[in-house]
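Got a structure for you, questions after.
All protein chains but one are shown at their positions in the complex.
Presenting subunit A:
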Amino acid sequence: MTAVQRRGGLLRFVPPFTLALFLGPLFAGLLWTLGPAFGYLPALGGERLSLAPWQALFAYPGLGNAVGLSLGTGLTATLLSVAIVTALFAHWHDSRLIARLRRLIAPLLSVPHAALAFGLAFLIAPSGWLFRLFWAPLAGPVPPDLTIVQDPLGLALIGGLVLKEVPFLFLIMLAASGQTATAGQVAQARGFGYGKARAWCAVAFPQLYPQLRLPVFAVLTYAMSTVDMAIILGPATPPPLAVLLVRWFNDPDLAFRFQASAGAILQLLLVAGTVLLWLGAERVIVRAARRRLMAGRRGGTGRFGAMLSAGTAITVFGTATAGLATMALWAGAGRWRYPDPLPSDWSLDAAVRHGPALGGHVATTAGIAIAAAGAALVLALASLEAGQRRTTANANGGRGLVLLYLPLLVPQVAFLFGIQILLVQAGADGTWPAVAWSHLLFVLPYVFLALGGAYRDLDPRYFRTGLALGRSPAALFWRLRLPLLLRPILVAGAIGIAVSVGEYLPTLFAGAGRVTTVTTEAVGLAAGGDRRLIGLYAVVQMILPGLAFLAALIIPAWCFRRRRGMRTAA
C-alpha cells in the first residue's frame, strides 16, 4: 500500500488546509470582535483597552428587552420545532405519513429563510390570504386593525422560525432513523405492552438523539441570533438583540462599532449559556425518564397524541407551502383588492419594471453561489478522498463533526464584524470573492455532511476491485468514484447553492453594502411593503436553488440513461 500512500501525498494536506480555511476566519473574526468590545480598534481611534463599550452597551435602555426577545423567541421556536418533529416520529415512525411529508419538505428546505418569512407575513397579515379567505366573508370588506406581523412578543417570528426549522429537523431525524436499526427494538417494546409512542420515546429516541444534538444547537443558535427573519417578522422597537447590533454596526456614527462589538460578544455568551442550560435540562429529563421507565408503566393508546402530532406537522408544512404560493401570486398579480381571494387580473409589470436591476442581482447571486458551492465541493471531495485513501476514520465521527458544525454553532453577528475588519485591512471588503469566501464558511459544513454519507455508503469493493485491476487510486477517483457519486455530488452542490443564496448577514458584512444579492435586496424591501416586488424577489429566491436541484436530478439521469443499475444508486 506504500504506492497508494505516495500517490496520496499532496492530498494529505487537504483536510487540515480545509479546516484552517474555514475555522481560521471564524476564530480571527471572533478575536477581532473581542478587541473592539474592549475598546481596542486603532483604525477608529481605539488604542487602549477599556470597559467603556460595555458601559455604553448596558446603558442602552432597550437592551434588557432585546436580550429577552432573543432568548424568548429563539428558545421557544427551538423547543417547538424539536417537540413537533419528535411527536411526529413517535406516533408515525412506521407509517406512510413520514414518506409523504418527506416529498413536501424538499422544496421547503431549499428556500431561503427570508422568502419563507415573507410567505408567512403575506399569509397571516391582517390583509393577507388567511383573512381574505376566512375573515372577510364574515366581517366585510375592511381588514381588521391588528398587529400580527412584527408583534411585540415576537410570536410571528417564532412562527416563521418553526416553519423553517421543522423541515430541517425532520430531515435530520429521518437520516438518523435510517442509520440506526431501532425498528426491531421498538417492536420488541410493543410486545412488552408499551404503546407505540411510548415505546419509540423510550427505546428509539435516546439512540437517535445524539445524532440530533448538534443540528438542534445549530437551530438554537440561528433562532436566537437571526437577523433577516427578525427584520421581516420580528418586532422593530425594540428588536431582538442581533437586529439591534446590526443597526449599530451600520450606524453612520462609527463610535457605535465599539458597543456593537461588546453586544456581539454578549450575543455569543447568551447562546453559549442557553446551550449549557439545554445540556443541563437534558440530564434532568433523562433522570426523570429513567425513573418512569423503571416503574414500567405502559401508557395508553396515544390516539389523541397521534392526531395532534400529525395535525401540527401537516399545519406547519401546509402553512409554509401556502405562504410560498402567496408570494408567487403576488409576483404576477395586477389588481388585487383586499377581500378578493385571487387577483382580479395578472400582470408582469413588476418584473418588467425591475427586470434590469433584478437581472444584475441574479447574476451576482448566482456567481457567488456557484463559486462558494464549487469551492466547497472541491474541498470536501479532496478531504473525503484523503480520508478514504489513508483508510482512517473520516471527519464524520465525534470531534471532526463538532469542528464541521462550529460555524453554525456560533452566532454570525459575533464574528462577522471581525471578518469585516480583516477584509478592510486586506483591501478586499466589498468584492464578490470576499462575499463568496464568507459564504463558504456556512456552505462547506452542509456540503461536507451531504457528501460524507454518500462517500461512506459507496461499496468499498468497487475501489478494491479497481486496484486489483491495476489502476492507480487517482485514476480510480476520476473513473470510478466521481461518476458513481455524480448524483450525490450534484445534490451536495445544489444544497451549497441553496445555502449561499439564502445568506443575508455574511453578504451584508463582507460585501460592505456594495455587493447586493437577491436576498439582501429582498430583506431591504421589507420596510417598503411593495408586495408585488417582494413577491417577485421571493420567487427568484426560490427559483435559483430550485434550478440547481433540477440540474442535480436531470444531469445524472441523462448521463446514465442507459444504465439501469445507476437509477437506484445513492
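The criterion applied here is as follows: a contact is a pair of C-beta atoms (placed from the backbone, for glycine too) under 8 Å apart; a residue touches a chain by one contact, two chains touch by 3 or more; residues count from 1.
Going forward, contacts and distances are computed from a predicted model.
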| item | value |
| --- | --- |
| Which of "Cytochrome bc1 complex Rieske iron-sulfur subunit", "MBL fold metallo-hydrolase", "Thiamine import ATP-binding protein ThiQ" or "Heme exporter protein B" matches, in UniProt, the chain that is not displayed | "Thiamine import ATP-binding protein ThiQ" |
| Of A:45, A:193 or A:513, the one touching the omitted chain in the full complex | A:193 |
| Which of A:203, A:386, A:458 or A:525 contacts the chain that the document leaves out | A:203 |
| From A:297, A:337 or A:464, residue that would touch the chain that is not displayed | A:297 |
| Residues of subunit A in contact with the chain not shown | 184-185, 187-196, 199, 202-203, 206-207, 290, 293-298, 301 |
